[in-house]
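Sharing a structure, written as structure tokens. Questions coming.
The complex appears here without one of its protein chains, the remainder shown in place.
For chain A:
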């Protein structure tokens, strides 16, 4: 393949004379060589055997920007140059709106506010849905609800049980290490009993359900939005809130306290096993001691919180699912948002509950 030549011509200008193929493969080096050839520039195409649009573009832009003269172009090459010149409409490449930090913060604040208002609105819509169902109980979908019980509740037993069992052991072990320094190992039982029944049982269950079911709600409903199933439902006269949202809400609200109770139980078993093996506290003593130190109100605290958490998780999951529009990428984004939002709200509510129960004397 002959080398590209740039040589001075008789009139004091420069001739750029590429040979062989002037194609995309050589475009990088040709562009550099063109740049290094000073004006006035003449491009001689007589030795070019093959040219593609990228090659033509390089010639075209030299003509456009530097007033280069083109010689020796065959009719085909001239045609290609003309085609490229015709297509010369600079297009914006990168998305608009690179915003500053303040604008970003403002947009984020507005977005968060809108989401909160939207969530409230969605809460209202579900309440209306419940009222409608109360007036037309025949429209209630038993099958859908029972199916959700299975998915949200029964199928979660294994993972939530395992997690709680291990957490029970960890709390026992960590607590014992600290309490042994004061010779107060026996208080490990107080620690395990109170913390799992009152706090960790419902909270960890809520986090697990948010990750397992809240995300699934958002993804399922979001996918149905993209495939226009939700629209199809509306046109047939089926309310998506009644058909999709309410069964999931009911399932979460009913299943959360049961799962939380299951979690408490397994944590106590895990903690008890640790006490038995490591601290040599026999199971019977462990149970007796638990009954003495864990007040009944602790159980109530745990079991009252759980359905509220369940409601929030299902609400956030379904709400985010309903927000999905346009493309599949949104399903992922909204699913993430559903989990983050529900766990965030659950923890805030947990704090509110803590203050509330303390002030009514359930300490």
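Operating definition for what follows: a residue touches a chain if its C-beta (ideal position, glycine included) is under 8 Å from a C-beta of that chain, and two chains touch if they have at least 3 such contacts; residues count from 1.
What we mean here is this: contacts and distances are computed from a predicted model.
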>> I notice the complex is incomplete. Of the names "ABC transporter, ATP-binding protein (Cluster 9, phospholipid)", "Response regulator", "Acetyl-CoA--acetoacetyl-CoA transferase subunit alpha" or "Transketolase family protein", which is the UniProt protein name for the chain that's not shown?
In response: "ABC transporter, ATP-binding protein (Cluster 9, phospholipid)"
> Of the listed residues A:93, A:134 or A:355, which contacts the missing chain in the full complex?
Replying inline: A:93
>> I need the residue numbers on chain A that touch the omitted chain, in ascending order.
In response: 23-24, 27-28, 31, 52-54, 57, 61, 79-80, 83-84, 86-96, 326-329
